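In what follows, a structure is listed as structure tokens, so that the remarks can point back to it.
Yeah, one chain of the complex is gone here, protein chain that is, but the others are all in their spots.
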Amino acid sequence: MFTQADKRCSLSELVAQVKDGDVVAVGGGLSWREPMAALRELIRHGRRGLTVVGSAHGIDIDMLCGAGVVAVSGESYVGFEQDFGMAPNYRRACESGAVQVRDNCCYTLVQQLRAAISGLPFMPIRSVQGTGFEALHPEFKTMICPYTGDRLVLVPPLQPDVAVLHAHFADRHGNLHIEGPPVADILFAKASRKVIVTVEEILEHEDLAEKGVTIPYFYVTAVCEVRYGAHPTSCYPNYAYDRRHTQHYYDQARQGAEVFRENYLKPFVSQCPDHRVYLEAIGGRERLNRLTTWRESDEQWRSLYE
Amino acid sequence: MFTQADKRCSLSELVAQVKDGDVVAVGGGLSWREPMAALRELIRHGRRGLTVVGSAHGIDIDMLCGAGVVAVSGESYVGFEQDFGMAPNYRRACESGAVQVRDNCCYTLVQQLRAAISGLPFMPIRSVQGTGFEALHPEFKTMICPYTGDRLVLVPPLQPDVAVLHAHFADRHGNLHIEGPPVADILFAKASRKVIVTVEEILEHEDLAEKGVTIPYFYVTAVCEVRYGAHPTSCYPNYAYDRRHTQHYYDQARQGAEVFRENYLKPFVSQCPDHRVYLEAIGGRERLNRLTTWRESDEQWRSLYE
Amino acid sequence: MNEPVRTCTLGELMIYQIALTIEDGILAFHGFGSPLVQLALHLAKRSHAPNLVLVAGATYAVNPSPLFLTPTSNDFVMSVGAECDLNIEELFDLAASGRMGRMFLSGLQIDPWGNLNVTRLGDAGHLKLKLPGGGGGCNLSCDAGHITIWTAAHRAPPDQQGRRRFRLVDRCDFVTSVGHRSVDGRPRSELPYRGKGPDWIVTDLGIFDFDATGHARLNAVYPDTTVELVAENTGFDFPVAADLACARLPEPGIIELIRRLDPMRIHRRELSHDDRTREFEL
Partner (left out) sequence: MNEPVRTCTLGELMIYQIALTIEDGILAFHGFGSPLVQLALHLAKRSHAPNLVLVAGATYAVNPSPLFLTPTSNDFVMSVGAECDLNIEELFDLAASGRMGRMFLSGLQIDPWGNLNVTRLGDAGHLKLKLPGGGGGCNLSCDAGHITIWTAAHRAPPDQQGRRRFRLVDRCDFVTSVGHRSVDGRPRSELPYRGKGPDWIVTDLGIFDFDATGHARLNAVYPDTTVELVAENTGFDFPVAADLACARLPEPGIIELIRRLDPMRIHRRELSHDDRTREFEL
């Protein structure tokens, strides 16, 4: 139970909740609502040896891998879909052995989070058996169902040390409002020991309550207002996905670890003391305003992908 | 999957989905949003031998017991709290043996519904063991957890034949919007073979979508617009709990099965060919308007309980 | 209005004593049909436990500010001003994962180990009285961190034949929720429960805690009750705390707060007719 009256803190204090070697659940999914500002701060803090768990991810996990923050990946997907294809840093880190591959599947992850949420030592699941994941996860066990005689797979609880989320709104007490797909954020919040959250805006409780509480305050450890905190991923309705910046990211990453460090991590992370400087580095007001024009017309929205 | 374009039907057609001997999950809870109009129609249809399952209930289950509709009760509570105390018809039916007692507990019910919802042959639960419920439910099994060595109770899936719900709004496709506490309605809708719903108002989809879809259409078998369909229980914000009518109900029920049949079931159920006539019988417009005055002032709201 | 409060009623004393069992910063849940407990939680939240996560029974509203107490629990009145809302599965998941600090349970039968019966009198074959049932009490008696048991019907006056029907009984006909001994007599420590079980019983005659064996022990009496009175109204023998005291009475400010929270005095419905007139000089 996190019950203090005011959970606001600086981005640096927020990210200091993450320790080397922690199991970290990163919220959002693919190009939607990734807590990118918090992850960049995590890199600046020089965190190491994290185990990342989640469902379908892209630039967030790829960037952490490129920065050498990750030791184990328990994600179910890390890539750029048909947009750019495979995730270069993630691939390199896995293939070099720097990151240990412990791929998971979406529903297996859900069941493991549910076990943690309801305090059970396992959840049963019918699928997974007969696939390569049983060998990849020796911690999974099996049992014969006393009702049906069927063989079931038992998956242990997954209780991340920290969930790192980006939401639209919070109040200072830590109540959160998320618009659009929550992906696994609600499950992460309920299952994790600590929940740290960046938000586009911190509101008075009455205004937040009017929008609706997506995640109750007592799950939430700390909150920090970071506008455009999901950039370059989207945080509709506030702003769309910055495909141009992501293209630039991908082009650097594809050229190798060195190039990525020199041409991306340096200018956009390590040499940006804070988020404000980062927003200048990626093109400032002009670039950010463009990402808010998606509402103007279908053509304008389309143009963001061309 | 219930996918027909227009699921609207008459109250009689709606209730005809329930067959003698069915396992029925009644939505709402205590004095809140009970599908009373549908249950009265169920009594008019002369249904028999139902098994009722649910969490905390009152007049809904008591009335079904008083009308001889119920053969087995798997509820976790049936009563009138500190308002009127024990449920007279329910007590009589259980004590006479007319209704078989298979009391359940709220979380056990939740886990059994979850097993049905996720297609599992059981759900594990840590509680219940060591209480009287193990003897009451021989279908519960136990296992030793292969991870912890702890003894766990396994509860089988509960898939009601029909869930009977009262919601605020639906569209003709069957999407539902419920305001306030859903109680177990969402779990019932996902777990049951059929879902039949009365609603205060059927809206165009666009208007419903604006309020938000609480239960997606494909779970829902049929819907019927029945204003004041929860009376005498509440359906805030539309109308408050009719304590006066419930007092009258209780006074008749307390005097015995005969008196209840003569002085309550006859005038308010069997002799009311339809819901419109029932609304006249309970006091018509004047009474109903009074139940909508709760917003006017705290004093006015309080007066509804005096 | 503002004449000073000089006395407190039995109900107000019980509400205060139940409130004193509630720690700050925990999640606590009151079930339905329990005005004394509902008021105790709101009192605690507004006095010594401001960081209490107060979850209202039936509505699952978190930290509401009811305009007044209603006789029915699942009523919008009771969730007015709620900070947020849980649902039935989330609330019980929180308990099952060890995140519910305290729950409050009662019973028509309460045995020396804190086992409770709200299911039936008589046995399966021969049902004497069907009680309403325990709601989620069975699950929460295992899962919640601690349990405060309360009853306003401890007093068991003899009938014409001089027989007493005890509320605090030697043995429950049915164990709806479990205390410190399972239905088959195993000590709680042998069962893989999350929660530690009942630590208080607040009644209309006094207050019990539990000794090392998990047996109820009289901890305090009221200004108008004695160990002897408690003993003759209790269906089992019980140890008495060495430092047995008279229960602390609430301050006037606390009493005024309770009266504001329950203007219709709904909580009196839990008290026997005679007990409604019991008052204590402050």
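Couple of notes before you dig in:
The first chain written gets the first letter, and so on, giving A, B and C; residue counts start at 1 in each chain.
Going forward, a residue touches a chain if its C-beta (ideal position, glycine included) is under 8 Å from a C-beta of that chain, and two chains touch if they have at least 3 such contacts.
As the structure is a computational prediction, the values presented were derived from the model and not from experiment.
Every shown chain that the unseen chain touches in the whole complex is listed here: A, B.
Interface note for the absent chain: among B:L11, B:L42, B:A67 or B:A116, the touching residue is B:A116.
Of the listed residues A:V78, A:A116, A:L203 or A:A253, the one in contact with the hidden chain in the full complex is A:V78. Interface note: of A:T3, A:S118 or A:S234, the residue touching the hidden chain in the full complex is A:S234.
Annotation: of A:E13, A:D150 or A:E280, A:D150 touches the absent chain (contact as defined above). Considering the whole complex, the residue from B:K19, B:K141, B:K190 or B:R261 that touches the absent chain is B:K190.
Although one chain is not displayed, subunit A still touches it through residues 29-32, 55-56, 75-79, 81-83, 86-87, 90-91, 94-95, 97, 101, 103, 105-108, 110, 114, 125-136, 148, 150-152, 180-184, 186-187, 234, 236-237, 240-241, 243, 294, 298, 301-302, 305-306. Contact residues of subunit B toward the unshown chain are 1, 3-5, 116-120, 173, 175, 190, 205, 209, 213, 216-218.
The criterion applied here is as follows: only the chains that are shown with their structure count from here on.
Considering the contact criterion stated above, the chains in touch with subunit B and with subunit C alike are A. Counting C-beta pairs in contact, the chain pair with the largest number is B-C. Farthest chain from subunit A, judged by C-alpha centroids: C. Here B is the chain whose Cα centre lies closest to the centre of all protein Cα atoms.
In terms of their C-alpha centroids, the spacing between subunit B and subunit C amounts to 28 Å. Residues of subunit A in contact with at least two other chains: 119-120. The set of subunit C residues touching two or more other chains comprises 85, 96, 143, 194.
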